[in-house]
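To start, the structure under review is shown below, and the notes come after it.
Left out: one protein chain. Kept in place: all the others.
On to chain A.
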Amino acid sequence: MFKFIGTYRLYISIVATLIVLFFLMYQTYNEQGTSRFQMAVQTITYPVQTSVQSVVSTIKNTWNSYINLIEVNEENKLLKQQLLNMEEKLNQHIENSVQFFRLRSQLLFAQKKAHKEIFSEIIGESADNTHQIRLINRGSNQLLQRNYIVIRKEGLVGRIQSVSPYQSSVQLIIDHRSRVPALIQRNRVRGLIYGTHDGMEMRQINQHAKIKIGDRVISSGLGNLYPKGILIGWVSGINHEPHELFKTARLDSAVDFNQIEEVFAILPSKSDSNLSVE
């Protein structure tokens, strides 16, 4: 027996390593939480990421503010801010009017709950090319937990996939594993937002539903994960084959995921039942 092990120890260790790795992968796939190894790696890499991010943003800010046309930059910021405010107001107006005509506005206002938002900066992103993950500089020390929602003023960003003490990884809604129950704001047609490799699609739309390019898409609140009414994007194309049961709409996202530097993580209130948190 020992002779056999001695002769084939290399092959045995290779096979054992593969078995252990498969077991680990299967376990982390099933548990869908943050493993200790992942937490350790994220905790160790956190200081490097934050310090580099801090240095780069300082240089960037200096360049933008003092060298690169100060006034134009400030004016641009102001206009962008105004545009965002208008966009948010428009979103609220449309949402409120639709709800009013459906005699639900009072009820919805009564149900509105106060959320606490935690400001976070993006300090890194997924190390591979397959997944759309961003790392933020807030973690379990700031009370963040898996499945908390991450937004920006423009709209929905994603959900927290894993947390370590000082940082969390956020799965963007354009990640191919992401699913967000959504509806067309104008006519309340339901669908499911799928992340694709190069953007988003709204699938499982009723084949008789009347949707048009430019329709605003918001989260529907179904599934108890994403709160209702958060802007996701606009319909940019519609695809429907006659033999298919459902329509598919391509979406332009409200958030420019290539440009985001700061996000807000939503801490649900204690009475909030909209967010399911593990």
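Following the convention adopted for this analysis, contacts are C-beta pairs under 8 Å (C-beta built on N, C-alpha and C of every residue); 3 or more make two chains touch, one makes a residue touch a chain; residues count from 1.
The criterion applied here is as follows: contacts and distances are computed from a predicted model.
Peer 1: Can you tell which of "ABC transporter permease", "Rod shape-determining protein MreD", "Carnitine transport ATP-binding protein OpuCA" or "Menaquinol:cytochrome c reductase cytochrome b subunit" UniProt lists for the chain that's not drawn?
Peer 2: "Rod shape-determining protein MreD"
Peer 1: Which candidate, A:10, A:72 or A:245, sits in contact with the chain we can't see?
Peer 2: Touching the chain that is not displayed is residue A:10.
Peer 1: Thinking of the whole complex, not just what is shown, which of A:8, A:22 or A:119 touches the missing chain?
Peer 2: Checking each option in A:8, A:22 or A:119, the one touching the absent chain turns out to be A:22.
Peer 1: Over the whole complex, note the residues of chain A touching the chain we left out.
Peer 2: Residues 10, 14, 17-18, 20-25, 28-29, 34-35, 37-38, 40-42, 45, 48-49, 52-53, 56, 124-131, 133, 161-162, 169, 176-177, 194, 197 of chain A touch the chain absent from view.
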